[in-house]
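Every protein chain but one is kept in place in this view of the complex.
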Amino acid sequence: MNWIVENLWLIPALPLFAAGISALTKQKGRKLAASLAIGSMGISFLLALCAFAHVLALRSSGQATQQFFNFPWFQFGNDWLSLGWVLNPLTAVMLVMVTFVGLLIFIFSVGYMEHDENFTRFFCFLALFASAMLGVIISNSLLLLFMCWEIVGLTSYLLIGFWYFKPSAAAAAKKAFITTRIGDLPFFLGIVWLYSQTGTLLFYNNGAGALEPAAITHLLSQTTATGMCVATGIALLIFCGAIGKSGQFPLHVWLPDAMEGPTPVSALIHAATMVAAGVFLVARVYPLMSAHNGVAGVLTTSTALQAVTWIGAITALFGSLVAVAQFDIKRILAYSTVSQLGYMMMGLGVGGVAVGMFHLITHAFFKALLFLGAGSIIHGCSGEQDIRKMGGIRKLMPITFATYAIAMLALCGFPLFSGFWSKDEILHAAHHWNISQLPYYMGAFAALLTAFYMTRQVFYVFAGRSRLTQETTDASHTDPHAHAADHHHGSGAIHESPAVMTVPLALLSVFALLLGFFGTPAWPWFQSFLDDSPLAVNFGAFGEGGILPVMLISSLIVFLGLGLGWYFYGRRPIVSAEAPDAVGKLSPSIFTVLGHAFYFDALYAATFIRLNTLLSKISDWLDRWVWNGAVKTITSLVFGFAHLDNFLDTHVVNSGFDEGCEGVSLSGQVLSRLQAGRVQGYLKIVAGALIVFTILLLWKARA
Amino acid sequence: MTGHLVTLDQIFVVIKHWLLGFVPGALQPISSAILSVVPVVIAFPLLFAITTVLERKGLGRMQNRYGPNRAGWFGILQPMADGIKSLTKEDIVPKTADQLVHFLAPVVMVIASFLVYAVVPIGRNMVIADLNAGVLFFFAIGSMVELSVFMAGWSSHSKYSLLGAMRAIAQMISYEMPLVLASVVVIMAAGSLSTVTIVNMQAGYTGIWPHWYLFTPWGIIGFVIFMIAATAESNRCPFDMPEGESEIIAGYFIEYSGFKFALFFLAEYLGMFATSAMAITFFLGGWSAPFSFLTWIPSYFWFFAKLLTIICAFIWVRGTLPRLRMDQLMNFAWKFMLPLSLINIVGAGIWHFMPAGFTRWGVVSLLLALSCVLLSRGLRRNKWFHVRTYRFAS
Amino acid sequence: MSQLSGYLLLSAFLFSIGLAGALTRRNAILVLIGIELMLNAANLNFIAFWRYGPHPEALTGVMFAIFSISVAAAEAAVGLSIILAVYRHSRTTDLDKLNSMKG
Partner (left out) sequence: MTISFLLLAAITIIGTAAAMTLKNLVHCVLALSLGLVGLAALYMQLGAQFVGFTQILVYVGAVAILAAFAIMMTRSADPAVSHVVSSFRASGALIAILVFAVLAWATISGTSAQPILTAAPESSVGQVGAALMHRFVLPLEVIGLLLTAALIGAGILAMDEHRGNQNRGTR
């Protein structure tokens, strides 16, 4: 038991500590907060490297690469609730990725948030988020994972709504929070169910854990009322959580809106780490997901994994379709994130942990790079986000352009870039999937679209001449960040970002280029590392299993997409911001549908939210008419008395009038007795109840 | 220790058992209780008498004047004279006063102050009742004193006495918390609420040095906090707001005269001795000798030696420091003592869980010193201590 | 008439004394004190049942008494401060006069 395993908790603890301190510091303590956050993140990164090295050492020495450390938390009733953390290849890889990307993004946001007055708060939230995310990664107990998961949700809420004075930001934050909650409810149910079935929430515990063969077989043996086996049910419920968190198909709506937050947040949370948490969760509980009755082997796939695959495929296609028709630079990236996440899910479903995780890691790097690049562009254009109003930025921001182009090619899956290898893994696995070929075709089409819309965006943003007129910069003054930027450098003149922002870009771009070579079919180091299988270098691997054709096809697809993009947008430069979109001209109707993301928000607004309002209306109606009505009747009764008396008074002698008044006041008194506001009166009633109940009790005891 | 030294150490115990031999078995428990209570009831008032003259002479010296020097040689007989005076004085009870409560207040106070001594280990095997929850008992009885103060202040319908009582109670409540929390560290270390166990835990020696809790970082801090809080608990200078002669003539016992006044005086000093005795028990190793080579001296001797030292320290403080203002008093209690004692508990916990050695020393003392500095700076940043400006003079 | 029933009777008496006080006194503070008395009666029951009950080693009664004492302390603090607030609002603590629900 190496010390790193025992002290793994330090990795999340350090950013948490930083967050705590910077929560206490005043608004002026900008340097302190930033240096705390970055420093803690750096140390965590070093620790993560230690953990990684430890796993590598274990592997080279041929031991089991999975070590965990459990401790009892507290005792309730008779059984102890214990938490713990686990260190295995999955954890190690995720740790390194999250800490490294997080570190770069922290450094980037020093430059990006430079002019924001709530700098300190921002870094406090960032650090808190990082610690929660790392907690999710290392936790060996589903409960601990869920806690950190919720903190992650909270911090994403806080960060999306960071500019809370923008109503759109506040709304987006609320939307994200609520939508993810919808996913978390089934997740929690799944946890409870799992606990009730296996009596433990630890993943690995020397054979007693919930993910270890004993528990799995037990779960498989049980079946629910509908005949579905319990393992599947729990797996599906947990997958709901993943759907919510990583914006899968039915619950994807929050992710695009989440772009209201500052761009580093979008990069950190909604590209690199948080949305990956859902994928990670599926990978973490993969034994549960893949558990199925029947013969073990490739030819059977559990229901849960089928669900994962289909959801992933749909999401991938959907996201890329929608991304074609967006104009907000960050929204495009958001939808592409959605589709890429779909890819990962699909990869997990069809090809196992390694495939999905490989794409997750590569995607984290180039997507973070894309977002940071977008951030730097927005920073340069002083808050402008509409790609139609940009253009010609290539010359003005060369470094940004270079890095952005690399990232874009990686995302498109241009051959030899990192995205290429990981995406081909997935497509290849999908091609060989035993259930159906459809996911493969969907994925391929999504890849085509990806290449297309990325080309479109790049042409819009970088090519041609600048369409950023003065009035747009004035218009962009609504954006608080633009305020700060303009305040900083007079007019909204486009400018290259400072080194503190470009250096992380460069670093990330290196990874976006080279990371893929760790997982080539010839040398599948990553896969073997995750699956803990022997590793060998053979270039023959390209030949076998029909990998080569798939690769050729996909690269053809990519080239096709790029070509289409150039045909539509690159051939003649876009002249004015008002010019209609080139594809939009072909079939405006479809384009608008895509532009509104298939009207999903409208759909939800029409169904769920309408339903909700209806319910509230109903309760309002009940309150208004039924309960209130009762009171009204009493009062009207009293009024009736009064009117009667009035009648008697006007028509009969006034003796009757007096009696009527007596009656009215008497009834009023009688009614008021019940609510006299006399504490002791209530107490008296309680005491009377006590007497009655005691007597009843004794009487029963007698009988 | 050789035999006769043991007998010298245990002489009182031996005598008690010898006397118990004469009473019939039925009366054994009650008579043993009496036999152990009576000496205490005699010894501490005697100490009180000695302390009064000591205090007056000591203060006199500090203020460049002779103290009492008429009654007896160097005024040794002064306390006797005082006693006779207060006994023969007329006992005046205000007309509007609430007679019964006015009478009960000093009685309750004295009873409470005496009760506390039940758990004070005066020497080896010399404690009246080794209660399982002795420390709790001490604080519980101590809280009864507050009630009697309130009785005294309220019963003699005078605004000065009422003010004094209110101030006294507020002060006692505020300073009881640091007092309790400062002793919590000792309870943590000793793992018991029994005073005897606490003393026994400190009885060992490494080399010639004893294992007193004073000689640990948290021990030092705890001792200081405890002593300050004890000073405030027993309403002594510089915390003698409640009975500040110059403002509210004598606080809650203005309206008392003669013997009742003497009772209050006695009770106050007894309370002071009791808290000092507790401080000795908690931090100064109770009756254990300060060096391993001095263990041949009887234990009770060491107890009283330490007690007298602390009393002299009290007198010295009284002669040195000026009186605090009410808000300063409260701020000091709530914003310095309380946080510091809480941090001290944390420090003690760290001390408990770290392996013994210099790192432990370093870490804990660093933590405590740092918190001391920060808290005192926080106390100073707000403007409580400022030069008084007379706007309307001149 | 065993030991236990003696304690139970005593606690019943305490309870009804507290109840009587809470019901008949006018002053809010005394009503609060009466409620405290009822709580104490319950505590006495817990301790007595712990002492004479089947499983004294489980300390359940003692624990319950400790918890209820702490709850009672909290209740007294909050209640008294509520009374202070009420007094500040409508210069009286007389429950007969405090019967208007609107401030």
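Quick notes on this structure:
Per-chain numbering from 1; labels A, B and C assigned in written order.
Simple rule for what comes next: a contact is a pair of C-beta atoms (placed from the backbone, for glycine too) under 8 Å apart; a residue touches a chain by one contact, two chains touch by 3 or more.
Everything numeric here is computed off the predicted structure, so don't read it as measured data.
Considering the complete complex, the chain that is not shown touches A, B, C. Residue in contact with the omitted chain (choice from A:3, A:76 or A:165): A:76. The chain not shown here is touched by just one of B:47, B:127 or B:169, and that residue is B:169. With the whole complex as reference, residues 1-10, 12-21, 23-27, 29-30, 32-34, 36-37, 40, 43-44, 47-48, 50-54, 56-57, 59, 61-63, 65-67, 69-78, 80-85, 87-88, 93-96 of subunit C touch the missing chain. Touching residues on subunit B toward the chain that is not drawn are 98, 101, 131-133, 136-137, 139-144, 146-147, 150-151, 154, 162, 166, 169, 173, 176, 191-193.
Although one chain is not displayed, its contacts with subunit A can still be listed: residues 74-76, 680-681, 684, 687-688, 690-691, 694-695, 697-698, 701.
In this section, only the chains that are shown with their structure count from here on.
Listed by label, the chains touching subunit B and subunit C alike form an empty list. Seen from the Cα centre of subunit B, the chain whose own Cα centre is farthest off is A. The greatest number of inter-chain C-beta pairs in contact is found between A-C. Subunit B and subunit C have CA centres that are 34 Å apart. Centroids built from CA atoms put subunit B at 62 Å from subunit A.
Mean C-alpha positions place subunit A and subunit C at a centre distance of 51 Å. Those residues of subunit A lying in contact with subunit C across their complex are 675-680, 683-684, 687. On the side of subunit C, the complex with subunit A involves touching residues 19, 22-24, 28, 31, 95, 98-101.
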